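Removed from the display is one protein chain of the complex; every other protein chain stays in position.
Naming follows writing order (A and B), and every chain is counted from residue 1.
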Amino acid sequence: MIDALPVVLNINGLKYEFEVLPYRSLLDVLRDELGLTGTKECCAVGECGACTVHFDGRSINACLMLAIEADGGSVTTIEGIAPPGEMTRVQDAFLEHGAVQCGFCIPGMVMSAEYLLARNPHPTEEETREGLSGNLCRCGGYNRMLQAISSVSEESTP
Amino acid sequence: MKPFLYQRPGSLAQTFDLLSEYGSSARILAGGTDLIVGLRQQSVDASVLVDIKGIGEFLPEVAFADGHFVIGATTDISRVCENEKFRATFPALVEAMETVGSVQIRNRATLVGNVCNASPAADTVPPLAIYGAMVNVGGRDGTRQVPVQEFIRGPRQTALRPGEFVLSVQLPVPNAPLGVAFARLTRRRGVDLATVNLSCSIDSVGTVRFAFGAVGPRLVLGIERSGVLADSGAPAGDRDAALANLIAATSPRTDIRGTQDYRSAMLLVLSRRILAEAAGRLDSGQP
Partner (left out) sequence: MTASQIGSSTRRFGGYERVTGSQEFVADLRLDGMLFVKLVSIDCARARIVSVDTSAARGLAGVVAVVTSDDLPQPVPRFGPVYKDRPILAVGETKYHGEPVAAVVAESKEVAEVAASLVAIQFEELPAVFTVASALNPLSPLVQEPELRSAGTLASTNVLSEQVFGWGDLGATEADLVIENDYCFPMVTHFAIEPHGCMVVSSSGGFEVWSPVQHPYLLQAILADLFDLPLTRVRVVAPDPGGAFGGKQNPKFEPLLCFLARMTNRPVRLILTLEESFQATRRTSAEIHIRSGFSRDGLLCFQDIESNFLLGAYADIAGRVVSKSNYLGCGPYRTPVAKIRARALLSHTTPSCAFRGFGTPQVAWALESQMDAAARHLGIDGLQIRLMNLAAKGEDVVPGDVPADGEWAQSVQKAASAVGWGEPLEPNHGRGIAVGIKSGATTGLSYSTIRLLFDGSVTIYAGTSDMGQGARTIFAQIVSDELGVPIEQIDVVMGDTSVVPFDLQTSASRSTVFMGNAILDACRDIQLQVRELAAELHGTALENVRIVAGGVFISEVKVSIPEVVQASLGRLRGELIGNGTMRRTDIANHPLGGRPAFFEFNCTAFEVGVDVETGEVSVIKHVSVGDTGKSLNPLQVEMQDEGAAIMGLGHTMMEHVILDESGRIANLGALDYRIPTSKDLPLSLSTYSIENADGPGPYGSKGVSEGAILCTAPAFASAVTEATGVVIRNLPLTPERVWRAIRDGASDSSTVEQV
């Protein structure tokens, strides 16, 4: 029998201490053990980006990281990017520009968009396309997402 | 995923201990972007994962010493791409690295892992070979260096011996003017595995080197010294014949990403293109 191992994680600014089986992904732990179901699962092989979170400030696929690997680090999920009841400018712009259809890809997409703009507040269209290319949207909202991101970029002072 | 144990050694010595304790059922975990997929799809078996990200000896980022850049086994691809000096020195490799996966993948995947995965389609391998990359293999008895093209022996096969693992990849800064280019072909523009990928270099005495990926069980290297490829004024037929000669060493196969004849044809098309690009870089003084 394989034992669970202790983990300390900062998630969305809160400290969590718990035990985890070594073969559980960060995604499984977020969703199944901590109830943070805003992060979604689709492909489980790093292709769709539905599981995108920020680990130590960088965007990653939570399905490809073991929870135990994250020990000592900090994770931001979609639940943690804006206070309850509020939205970031990216989230607001996604709605304003009609980028949201079924919504299943959207949390991951928002996390990728936030990461892109945090590193590069004024991306070119090509950079935006690259920044979102690890996130699949079968509803095909890409055009609207590009517009949303460019509107946020224009609002911020160059 | 099937259950496995997890170990996070703090030093190289502990890592070697673990590797000898668990033998071939241990797997090294760095970025995990290929390993976790393999475990999930049950194409890889492991009873223990040895996470090397806690090893104190590893240099965290991109190091430069003695005319070499050294990329440690835990340095992810994004970090390498962010290093301005590295970008300026190895532009074709950076282009290749930027095609690996998505942003999220590159934030975890390591350059060393891309090499160790020993996939015939790995995009970084042709330019690594062209730039003369060496793989630093660590074992209990010391370190040995293996050229990248010898390190990868076939699909999923490396030159690693039991108890060894890769500590870093190192790249010499070219000591003479060199133009290098990279190209790949995919089924869609977004993140995709390469149908073919290739890299070439040209130096000021007219030597041209090619490395072809995804067109055989391992990397195919070719060298052309006659000068015909360096001479953009040479008859197109002669230049194509020289390229065809190099490409003849490849053995592309048909799979779901492309057929054998398409791959062969694309090697010629893309070879012409990157040769021109590499020559342009040589002329402009870019490496």
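Note that contacts are C-beta pairs under 8 Å (C-beta built on N, C-alpha and C of every residue); 3 or more make two chains touch, one makes a residue touch a chain.
What you are looking at is a predicted structure, and each value in this text was computed from that prediction instead of being measured.
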Identify the residue among A:9, A:34 or A:48 that touches the chain left out of the display.
A:48
Write the list of subunit A residues that the hidden chain touches.
21, 23-24, 28, 31-32, 35, 37-45, 47-48, 50, 77-79, 82, 87, 91-92, 94-96, 98-107, 110, 128-130, 132-133, 135-146
By the contact criterion defined above, which parts of subunit B meet the unshown chain? Give residue numbers in ascending order.
1-3, 37, 42, 185, 187-193, 195, 256, 258-259, 262, 265-266, 269-270
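Basically, only the chains that are shown with their structure count from here on.
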List the centre-to-centre spacing of subunit A and subunit B in whole Å, with centres computed as mean CA coordinates.
29
Once bound in the complex, which stretches of subunit A touch subunit B?
2, 5, 21-23, 25, 44-47, 49, 52, 58-61, 63-66, 68-69, 112, 115-116, 130-131, 133-135
Per the touch rule above, subunit B residues touching subunit A in the complex are 1-6, 8, 29, 32-33, 36-37, 39-41, 49, 51, 53, 78, 101-105, 107-108, 190-191
